[in-house]
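Just passing along the structure, written as structure tokens.
All protein chains but one are shown in place.
Chains: A, B and C, in written order; residue numbering restarts at 1 for each.
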Amino acid sequence: MKIRVYYEDTDAGGIVYHTNYIKYCERARSEIFFSKGVNPFEDDNSGFVVRKIECDFLGTSKLGDILTIHTKTEEIKRSSLTLTQWITKDNKTIFSMKILLAYMKNAKVARIPEDIKNIIIPS
Amino acid sequence: MKIRVYYEDTDAGGIVYHTNYIKYCERARSEIFFSKGVNPFEDDNSGFVVRKIECDFLGTSKLGDILTIHTKTEEIKRSSLTLTQWITKDNKTIFSMKILLAYMKNAKVARIPEDIKNIIIPS
Amino acid sequence: MKIRVYYEDTDAGGIVYHTNYIKYCERARSEIFFSKGVNPFEDDNSGFVVRKIECDFLGTSKLGDILTIHTKTEEIKRSSLTLTQWITKDNKTIFSMKILLAYMKNAKVARIPEDIKNIIIPS
Partner (left out) sequence: MKIRVYYEDTDAGGIVYHTNYIKYCERARSEIFFSKGVNPFEDDNSGFVVRKIECDFLGTSKLGDILTIHTKTEEIKRSSLTLTQWITKDNKTIFSMKILLAYMKNAKVARIPEDIKNIIIPS
């Protein structure tokens, strides 16, 4: 998934505000579902929530840059999912994140449905 | 209502990104309700929605500035409300906005309840 | 220009937060320049600033929607530019905005350069 850096994404330092990289990764996760015709939050009572993130800020980007967001599934458990996501600019990694997501249904941790699992692990 | 300009509010030009002034005004509108112990959107099925805004950008502000948001009720009709909101920095107006809000209930325009009207017009 | 609505764009009402439509229009304005290989703010000392906007909120959009942003030049003067921008979802207009931009150089209003004018008015 490719993303353009717009004015709204930058801060007074002229570079992308740090939390925006985390947002870009969330866009990429959603796009995986949208591209399969699935709305990841269509049913308000179930979906993934973020439990833990570990982020390394390795480089910067500025207005007009084109960034590529990469996503790799690390582990799928019964009700949780660990991904690595990283962002490159001109093939250089400027951000990487390990993220743990929990699947929730009616505000409780729940088993990840098989059809959702199949979208996450393309086979 | 006073607001501090933080890093997240600024853009690559080093000044507050223009739509943030509109957000600050929304905070001030919400705060009017919160200060009376009313959650303006507690019931998901009713509340004000923005119909029309006219904004003049008259000055700039930067990181660390303290801004004051002012709100004046211009007109209350059966189901709509017109406000003028403006933002000052050191007593100089840097932004002004006229805003038309409609009261909605179950996705339809509805009469503004009396208790809500009383919060808007302090008597 | 087409934009996908992501989770970050929505608010507690489940729909796109109103100021985000104004941001989407800003993205579309920037993209006009980027698509010509011009960085609209490359030189920190010159560029367009927003002076005035008038917005009508005509409909709503939600997570996963694909929106199209349209831009029409209304008037170009020596140092200012008036555009109409509107957003459609399934060919229905949900937002429209008239925007007045001023061209600034070294913090002063300045004549819009000819090459910039040529990008704005495709001939």
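Note that in this section a contact is a pair of C-beta atoms (placed from the backbone, for glycine too) under 8 Å apart; a residue touches a chain by one contact, two chains touch by 3 or more.
Everything numeric in this text was worked out from a predicted model, so none of it was measured.
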item: Omitted chain's touching partners, listed by label; value: A, B, C
item: Residue of C:K62, C:K98 or C:K117 touching the missing chain in the full complex; value: C:K62
item: Option from B:K23, B:K52 or B:K117 whose C-beta touches the chain left out; value: B:K23
item: Residues of chain C (touch criterion as defined above) contacting the omitted chain; value: 7-8, 10-12, 14-15, 17, 19, 62-63
item: In chain A, positions touching the absent partner; value: 12-13, 18-19, 22-23, 26, 41, 44, 47, 49-57
item: Missing-chain contacts mapped onto chain B; value: 4, 6-8, 14, 23, 26-27, 30-31, 34, 39, 41-42, 44, 63-64
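The rule we apply is simple: only the chains that are shown with their structure count from here on.
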item: Identity of the most central chain, Cα criterion; value: C
item: Between chain B and chain A, distance of the C-alpha-averaged centres to the nearest whole Å; value: 32
item: Sequence positions of chain A contacting 2 or more other chains; value: 7-8, 14, 63
